[in-house]
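Left out: one protein chain. Kept in place: all the others.
So, subunit A:
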Amino acid sequence: MTKSKLTISLFAGLVALTACSSHQPKAASLPPAPATKAPAPNSNGDVDTGAVRDTVVLGSHADFLRQVGTDMVHFALNSHDLDSEAKAILDREIRWLKKYPSTRVTIEGHCDERGTREYNIALGEKRADAVRDYLVKAGVANSVNVISYGKERPLAMGSDEDAWAQNRRAVTVTPN
């Protein structure tokens, strides 16, 4: 989640940078200071702040997240079985992937910290492979790569049940 937010803001930042470089303002021609009163809502009901807004490019990872709702599925302790919740998420992923069959996908497998290092590399691979298997059996034509990070890349930092549950995951990574 954090990663995708970061991606969006980075993307917005890039657009802003590009805009700046193409209209390099000189010190003498600086625009007037912005009005201090609160901007009025535009016709969409959004507040138009005058800043660069991010637009979701169809087929991008941001689009994936908007359509699927998440980019990860979770697992029970020491398990690589996909439960009904995971399958429902993957079914939405499959619909999206079939729309963009040329998009290359990487499935990252992750574990909580309650296994030894090498076992977790193997277990993370099993989780990622379970996702790949589900996608491929559903007929997605995308190139699907898997990589296991074992317990080396936790999402939640704590050492408690909640953190461990968040960290037992497979993440579908699509290009930005």
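Going forward, a residue touches a chain if its C-beta (ideal position, glycine included) is under 8 Å from a C-beta of that chain, and two chains touch if they have at least 3 such contacts; residues count from 1.
Methods note: contacts and distances are computed from a predicted model.
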### Query
Per UniProt, what's the omitted chain called: "Succinate dehydrogenase / fumarate reductase iron-sulfur subunit", "ABC transporter ATP-binding protein", "Tol-Pal system protein TolB" or "Multicomponent Na+:H+ antiporter subunit B"?
"Tol-Pal system protein TolB"
## Note on the structure
Missing-chain contact, candidates A:A62, A:V105 or A:A130, resolves to A:A130
### Query
With respect to the chain omitted from the figure, which of A:S60, A:S148 or A:T174 is a touching residue?
A:S148
### Message
To test your reading of the contact rule: which positions on subunit A touch the chain that is missing from view?
### Response
78, 80, 106, 113-119, 121-123, 125-126, 128-130, 133, 146-148, 152-155, 157-159
